[in-house]
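A single protein chain has been omitted from the complex, and every remaining protein chain is retained in its original position.
Note that the chains take the letters A, B and C in the order they are written out, and that residue 1 is the start of every chain.
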Amino acid sequence: MSILRFTGYLAAILLGTQPAMADEKWWPSPWGADDEAGNTNYMTPAKTLAATALIKQGVVVKLGHDYHAEMPIPVGRVFALRIPGAPTSKPLGSNRVIYNDEFLTAEIGQVGTQMDGFGHMGLTLGDEADRTKMTFYNGVTAQQMMTPRGLIKNGVEKLKPIFTRGILIDLEGGLGHTLAAGYEVTVDDINKTLAWQGMSADDIQPGDALLLHTGWGRLWMVDNQKYASGEPGPGQAAATWLAGKKLVLVGMDNWSIDVMPNKNAPDIAVPAHITLLLKNGILLHENLKLSDLASRQQYQFAYIFTPLPIRGATGSPGSPIAVY
Amino acid sequence: MSILRFTGYLAAILLGTQPAMADEKWWPSPWGADDEAGNTNYMTPAKTLAATALIKQGVVVKLGHDYHAEMPIPVGRVFALRIPGAPTSKPLGSNRVIYNDEFLTAEIGQVGTQMDGFGHMGLTLGDEADRTKMTFYNGVTAQQMMTPRGLIKNGVEKLKPIFTRGILIDLEGGLGHTLAAGYEVTVDDINKTLAWQGMSADDIQPGDALLLHTGWGRLWMVDNQKYASGEPGPGQAAATWLAGKKLVLVGMDNWSIDVMPNKNAPDIAVPAHITLLLKNGILLHENLKLSDLASRQQYQFAYIFTPLPIRGATGSPGSPIAVY
Amino acid sequence: MSILRFTGYLAAILLGTQPAMADEKWWPSPWGADDEAGNTNYMTPAKTLAATALIKQGVVVKLGHDYHAEMPIPVGRVFALRIPGAPTSKPLGSNRVIYNDEFLTAEIGQVGTQMDGFGHMGLTLGDEADRTKMTFYNGVTAQQMMTPRGLIKNGVEKLKPIFTRGILIDLEGGLGHTLAAGYEVTVDDINKTLAWQGMSADDIQPGDALLLHTGWGRLWMVDNQKYASGEPGPGQAAATWLAGKKLVLVGMDNWSIDVMPNKNAPDIAVPAHITLLLKNGILLHENLKLSDLASRQQYQFAYIFTPLPIRGATGSPGSPIAVY
Partner (left out) sequence: MSILRFTGYLAAILLGTQPAMADEKWWPSPWGADDEAGNTNYMTPAKTLAATALIKQGVVVKLGHDYHAEMPIPVGRVFALRIPGAPTSKPLGSNRVIYNDEFLTAEIGQVGTQMDGFGHMGLTLGDEADRTKMTFYNGVTAQQMMTPRGLIKNGVEKLKPIFTRGILIDLEGGLGHTLAAGYEVTVDDINKTLAWQGMSADDIQPGDALLLHTGWGRLWMVDNQKYASGEPGPGQAAATWLAGKKLVLVGMDNWSIDVMPNKNAPDIAVPAHITLLLKNGILLHENLKLSDLASRQQYQFAYIFTPLPIRGATGSPGSPIAVY
């Protein structure tokens, strides 16, 4: 997607007109009209081997938080775990075995450490009530994609397991301070930090998973209210730059990737989501725990994550690991 | 755990007396009195590197099934996914962004492809109503472990990410037939199959993940009723042998590891669970999809799985991967 | 609503054209453009007193079934109750109090004995994807009515408590046989049965609750599969006749009021629902237990039911009572 095209699109919206879709038909996936896997298509044996080559010490770092009812949860969503019975079973057999279940109700793919899939976010191109004009990844409409009991297109179960090169960009370290809510990460910030890490933008290759460490994530379970009140993140410019890198995934230690509030474009909702996820097939991994990795100054590693294949889900919970 | 000890324990139960716990205090974890991670403690950098060394072609195989309401679900449990609103949000911003959530209610760690954790199964050593006598991994009692809103001991979030050597034992291939429900896998079957694969029991090392392919798993979504009606699996003898191998995990293409029905010990409930999970800290991975791996004759690989760290859960959903 | 109008509407649909809504704007509520209470507006003090006058013996009959996971549940819906902890609390205070909760997940207003509210059923007048053309009671569109977390128009909490004259029409008794699945109840059947009961259609007054006993309900928990396989019920003609009576509610001992299968109009979905609920503001009470009342030959009574006021729900569970 070119900047011009995006600008034209925004202009069209701001002018109250619709983007001309007749000719170009959305932002088509380079992987084909039926593609639902996005940039997980970069997950090839060669990529796996390149990531494997980064495993030298055998250290595994868990990048996800635990899930529980006290974690920061977006207003209106729930996370409720109950143990029925305690124990759930009566004694069974002459050896008197007992067992427990866990009964969970949650917006399971959209709370805690979670990865946004391609059914999560779209744009309404026409009347807000018309599902044939609500468009998601690869031009799929809400009408084509949605049922009340799960998505029939773009569900997370269509994604390939992610086993790839991971790159941590420690913005907090590189810039010398924890990034604040509303801080818009720029391309310059990224390049500067890469240089500080002894790397350059050329080290980023198609299919890599890129993690941005801002330090904001240290508020998790320390000051949940502040954590949820805003966040640093890339704005439109950095998102466009990241999209050009053809990443499989962008992950952050914040709750929604996008800078919040977005002072430079207060009217535009989540531009990084739209650019990365919707138009460029790049998954978003939110609420990651990146400080351990940053403090170890580990900037390259194997990034391993298999989305929980709940059929028709919009996102996936789960803890990715960095292995180096 | 010695066979003698187990036999004595069962004898005590069958005779209506209690096992003498005063002296030996349950089957203590070799990892210490506070251990809640069991054999995931074998997950060391050396182990990670040994597993990494098996990655030669860069092929990733997903070993889990998708989750949905039509999969085989144990009677009494539920799996219900709903997409609120469709889309869940109204158009946001001048770019009119929309998004969807998924709202799930399920016995999330005990349906579909799932790994039993240490809070799942225990033994009632005293009166069935007394929680101080219901005992789980490492001697933790229900009274110490359970709350209505999650376990405070032995929850799956205490487990370490699993990145280890995986070994597939293709019993169906080695024995020349799909194993039937009620077929008790013997130590001899395992040894015979290992030989058929060009391997031996000595190839199995502490911390390995061992997968038993029976062929039973091909019934998944083909004949769910038959699938759920029974299963082949190890009985007491094979479970004891497997326990001696100090595995991190035993996985199968059936729904409960244990042979069902268990003709040789009809009164004993799930002896393999008790031996492996409860007494020896070995996790159980159920409802795996192993036929792809078997048909590729890939018997050694990296086995990678990070339990979904839901605080206080008894098990974990998720798709492990084999990488070779 | 006249038959002519309905016929014209259907003809329009069958011919692939849209009904002309420009002039007549749906079937407007006689209670005003903002009405969301439908015929519960007939619940006046005078009506309450008329119903009270029927209470002569002081007998209360429960007309609803108990709710549990084994009851007939429409495919795809769930009813799952769990008792967390058992007990849910630890001992509290020096008197060591304990308590239990119940944790329920269910399509709560649409399982078991339940009353359909005005947000439950509508007609798609335009493109199936366009919410501005999906129209519900009193011309409210899906776009105006729906949010992912509850209806903001036509929710059951807008209904007035029902305390009214109830009339049982014991079709099984009057016609001399249990009505079978697919049996279309006719106006003649109703009149004949009323005569058999010593009553006439003139006894039915605006605001009355009318219960049709077919005997089909005796299959509940006796042969759930047969119960759910079909049902007797009014077709279009009887529904139109019932609508003309300006009832507050029609209740039956079946699961969906409408005759299933509907041999005389196999292409038309649930015509009685549409006529009664959607166009005429008459609530529908399903899965009632009417045989007790019928066997007592109690044909007139106070019918008392307060919809469970879950804000934005489409229906209500709960057990109505007949008092005589």
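The rule is short, and it goes like this: a residue touches a chain if its C-beta (ideal position, glycine included) is under 8 Å from a C-beta of that chain, and two chains touch if they have at least 3 such contacts.
Bear in mind that the values here come from a model prediction, so they are computed numbers and not experimental data.
When the full complex is taken into account, the listed residue touching the unshown chain is A:147, out of A:57, A:147 or A:297.
In the complete assembly, the contact with the undisplayed chain comes from C:48, out of C:48, C:205, C:224 or C:291. Interface residues of chain B facing the missing partner chain: 76, 80, 82-86, 103, 105, 127-132, 141-143, 149. Considering the complete assembly, chain A touches the hidden chain via residues 69, 76, 78, 80, 84-89, 101, 105, 146-149. Residues of chain C that touch the chain left out of the display are 10, 13-14, 43-49, 52, 55, 57-60, 62, 64-69, 77, 81-83, 86-87, 90-110, 119-125, 128, 131, 134, 142, 146-151, 157, 160-161, 163, 267-271, 273-274, 304, 306, 308-315, 317-321, 323.
The rule is simple: only the chains that are shown with their structure count from here on.
Distance between chain B and chain C, defined via averaged C-alpha coordinates, is recorded as 47 Å. Centre-to-centre spacing of chain A and chain B amounts to 29 Å, using the average Cα coordinate of each chain. Averaging Cα coordinates per chain places chain A and chain C 45 Å apart. In chain C, the residues that touch at least two other chains are 76, 80, 84-86, 105, 149.
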